[in-house]
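The other protein chains are all here in position, but one chain of the complex has been omitted.
Our next item is subunit A:
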Amino acid sequence: MFICFFKNFFFTRTTPLTNPQISGKTRDLATLPPLHWMQSNEETPPIAFSKPNNGDEKNGNKTTKKSFPVLSLNYENVRLPFEISLWVLLASLMKLGFHLMPRLSSIVPESCLLIVVGLLVGGLIKLVGKAPPVLESNIFFFYLLPPIILDAGYFLPIRQFTENLGTILMFAVVGTLWNAFFVGGLLYGVCQLEGTNLAGVNLLSCLLFGSVISAVDPVAVLAVFEEIHINELLHILVFGESLLNDAVTVVLYHLFEEFTNAGTITVTDGFLGIVCFLVVSLGGIVVGAIYGILAAFTSRFTSHTRVIEPLFIFVYSYMAYLSAEVFHLSGIMALIACGAVMRPYVEANISHKSHTTIKYFLKMWSSVSDTLIFIFLGVSTVAGPHEWNWIFVVATLVFCLVARVLGVIGLTFVINKFRIVKLTSKDQFIIAYGGLRGAIAFSLVYLLNPKHFPMRNMFLTAIITVIFFTVFVQGMTIRPLVDLLAVKKKQETKRSINEEIHTQFLDHLLTGIEDICGHYGHHHWKDKLNRFNKKYVKKCLIAGERSKEPQLIAFYHKMEMKQAIELVESGGGSKLPSAMPSTVSMQNIQPKKPPQDRALPQLSKAREEEIRKILRTNLQRTRQRLRSYNRHTLIADPFEDGLDEILIKRKKMKELEKKMNNYLTVPAPPADSPSVARARLASDPQAWGLKSVTEIPTIKVELVSPQNPESVKVVDEFSKKGSQPKGSEEEGGLTMRVPSSEKQRKDKTPDEEPQPRFMRCLSDPGPAAEDEDEDEPFLP
């Protein structure tokens, strides 16, 4: 079935009248005639070894004694996959070639070049005499479009999207409606004029055409906007609009198509249209969300079969798209919803490698799809039936542009009343200018039934013209315009942990202020949703410990992981990657001298003991925490799942380190040279032990420092020594003071025990080691 359908693709001539009646976007695969397949089989010469009717051949062999075919040719069998592979190869080679010419790629956006290539290829095929293949709508909607949309949906920046959701919806729904009716209506007016031969175009056809052409195309927008690196706000506005207007387009398309069949419209039909819109969009989102949750739930159990994790993601998403298409719901919205819903849970469950796989597969597929779409647009232009009508085409173009500009200006005027960050006129210009049309419009018109729409070819021609205009003219000029207008570009800032902390802090602060005001606003509901998510949903969908991990910690671990990987990739030397502030180390920020203005209260003995006990435990943890952040020691294989394995190894290393403590003053041998480090990755305990030794003097300094000024002051014997500045006296300080090393004796406080995961670090010698230290002087 699948194969015969594809056969149709390649054998399709320019008039698809051979295909049965099509209604709507989806074509009923079952009704496609398998004629072509059978015909081609009969055409193959009988010498082929792999022919299905082998039985006859064998009989024939017995009777006629034909010689055994050593080498035979059967192209027909592999024709289909072969041709598909050729196209994909062509697309990829084009992409490759395009990027090898940097001068060209900086002037002309990739999409333009690809269309030109398509034109050339189409021309070539025509020259040869064959009819060039047209971009079949089903191929487009089922195979070429989903990867692009899934890629967009999975990596959708949720925060910006939800913050601007109102604006995006306004543009997507109201903007598209306005465009559709404006263009459709005016075109009808033009058609009614004398002098044109367009009297046959009725109002509904015009409106249908208007609705198809008014939708901003996500493929084209992505292709162009990705290259100009515009600031995130504008990017998400235009891109979000192109995604969400799919629902509007679907509804309008079906609506007008039905009406054309029916002939008349009533008010109820209009009302039903609105209901249909809500059903289509919300239904699509619900379907997507259901599949997303299923995918998240499945990923919870994949810890033993990591290899097929990406497969689940892709298949569930594709099923969401297809399921939505079954009910004529918005497949694009289903796909976006599925990707966005499953992402936070899936990412917490799957391994790092799977995450990378998913990312690269999605990028690869969407890239190939994108390329193929544009090439086929070019080929279809050469192939397609054209009916050029100057007035219609020019009118379409002009009205589209005018409608877009007016729509954006009008909507922004209304939207700015509700926005905190208003949209400036520069922003408006970019939004209007970025309204590119693309292959979706083409495919939708292609699907029209010529019986009901005799002017279909004219529509096709007009659409192709508009697409070419927007992609070429607007696509090429948007980059210099962006530079000319000095529009804010995307800031390539690294996410800093301070910003993350304060983002969280602000969220809680604003929620708190709202609660104090008694006003249930934005933040209140967001907070409620987060808490619900944490309490119930995460427990269901995320495996194991990670379900309880707060966002800040997850972010921190991600950062650690990233830096560990960078460290490993850079050779694991003592030179830390740039992400890590290598210019400042822990000793710079730990207080060394007692702050002058700190008031040191007098303490009773009991209190002092209490304080010392608390500090002991806290200081222990400090050392461990510092260790966990310090990249020097995290040379273990960061590609393992989670930090669990690293930490288990650390526990083992602790034993070794106890013995190392005596050799503090011996500088660590260069165990961190790249080759050595690589060789010792994750397996050699020496790598750990030796490295940590160098750290110990540094860290221990802080512990001895008067973070606990009270205890230092009160106990006289310690005060003088405690306030000594650091340096070579560190060890001296440690050895002289028996009670101070007592401070460092690890206290097995109850809450330390249940948290083995993050507790144990190399530098942390057990209590036994400390006792050892007391007896032996550090100085050799």
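For the reader, a short list of remarks on this structure follows.
Methods note: contacts are C-beta pairs under 8 Å (C-beta built on N, C-alpha and C of every residue); 3 or more make two chains touch, one makes a residue touch a chain; residues count from 1.
In this text, contacts and distances are computed from a predicted model.
Note on the omitted subunit: UniProt lists it as "Tescalcin b", one of the names in "1-aminocyclopropane-1-carboxylate synthase", "tRNA (guanine-N(7)-)-methyltransferase non-catalytic subunit", "Tescalcin b" or "PAT1 homolog 2". Of the candidate positions A:R531, A:K558 or A:K613, contact with the unshown chain belongs to A:R531. Only one of A:H99, A:K130, A:H229 or A:H502 touches the chain withheld from this view, namely A:H502. Of the listed positions A:K66, A:H99 or A:K422, the one in contact with the omitted chain in the full complex is A:K422. Summary of contacts with the chain left out: across A:I107, A:L278, A:M364 or A:I553, the touching residue is A:I553. Only one residue from A:I158, A:C517 or A:C540 touches the chain missing from this view: A:C517.
Considering the complete assembly, subunit A touches the hidden chain via residues 416, 420-422, 491, 493, 496-499, 501-506, 508-524, 527, 531, 545, 548-550, 552-553, 556, 559, 581-593, 595, 597, 621-622, 625-626, 628-629, 707, 726-727, 751, 754-755, 758-759.
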